[in-house]
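My questions all concern the structure below.
Shown here: the complex without one of its protein chains, the others still in place.
Right, chain A next:
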Amino acid sequence: MKSTETVVKVENLRKTYNADAVAVHAVDGISLSIEKGEFTAIVGPSGCGKTTLLNMIGGLDRPTSGDVYVQEVSIGSLSEGDLIDFRLKHIGFVFQAYNLLPVLSAEENTSFIMQLQGKSKEERSQRARQLLKNVGLEGREGDKPAQLSGGQQQRVAVARALASKPNFIIADEPTANLDSHSTSNLLDIMARLNEEEQMTFVFATHDQRVIDKAKRVITLEDGKVITDEIRS
């Protein structure tokens, strides 16, 4: 039997917004675990709480109650400063709109997180170039985001997310702005990284192509887990 390592553990997580004095439960008592090497898609209709759940797992948002454990560290107990530092060291992010820095080249966009981590220039450069090669952007290291297509920019974003050697990567609608060719290309890269490097991915998505690739699909509705399907 294959041994498992829990990367993320969510315990009775709730997020309640009080809009116009009416309580809205965006996430309503969710508990789940994500193991190392999973390729998980969180799906559901708009407003079901996918992004809110993902933001809390990624330490970008604080729960109203419950807690998130990453590598057994309760991120709810971390101070604001420690949480930012924790994200830098343990979590990779891929955003819907790529969110690359337009003033930096592909290589600089990939390496600047390592620079924030205090890595040496040689290590940064070597790793950034390798990561860009892994996502099929060899030879485009010096290009600025404006010189790259949407799909290429999102691949730089994946390389950037991997640069800090995170425990897992969360990706919020990573294919929403991409055409089908770019989506397919990006998903192949992510699936390969998942297979070859056991990198854990957690997606929030509407995209059926992402759902089809996922090894686990968690469906939410009204802030609750409706189904949690693990595929062989």
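Just so it is clear, contacts are C-beta pairs under 8 Å (C-beta built on N, C-alpha and C of every residue); 3 or more make two chains touch, one makes a residue touch a chain; residues count from 1.
Here, contacts and distances are computed from a predicted model.
According to UniProt, the chain absent from the figure is "ABC transporter permease", selected among "Sarcosine oxidase subunit delta", "AzlD domain-containing protein", "Trypsin-like serine protease" or "ABC transporter permease".
The missing chain, though absent from the display, is touched by one residue of A:T40, A:N55 or A:T219; that residue is A:N55. Only one residue from A:V7, A:I34, A:V68 or A:I113 touches the chain missing from this view: A:I113. Although one chain is not shown, part of chain A still touches it, namely residues 55, 58, 60-61, 80-81, 84-85, 87-89, 93, 95, 97, 99, 101-104, 108, 112-113, 115-116, 118-121, 160, 164.
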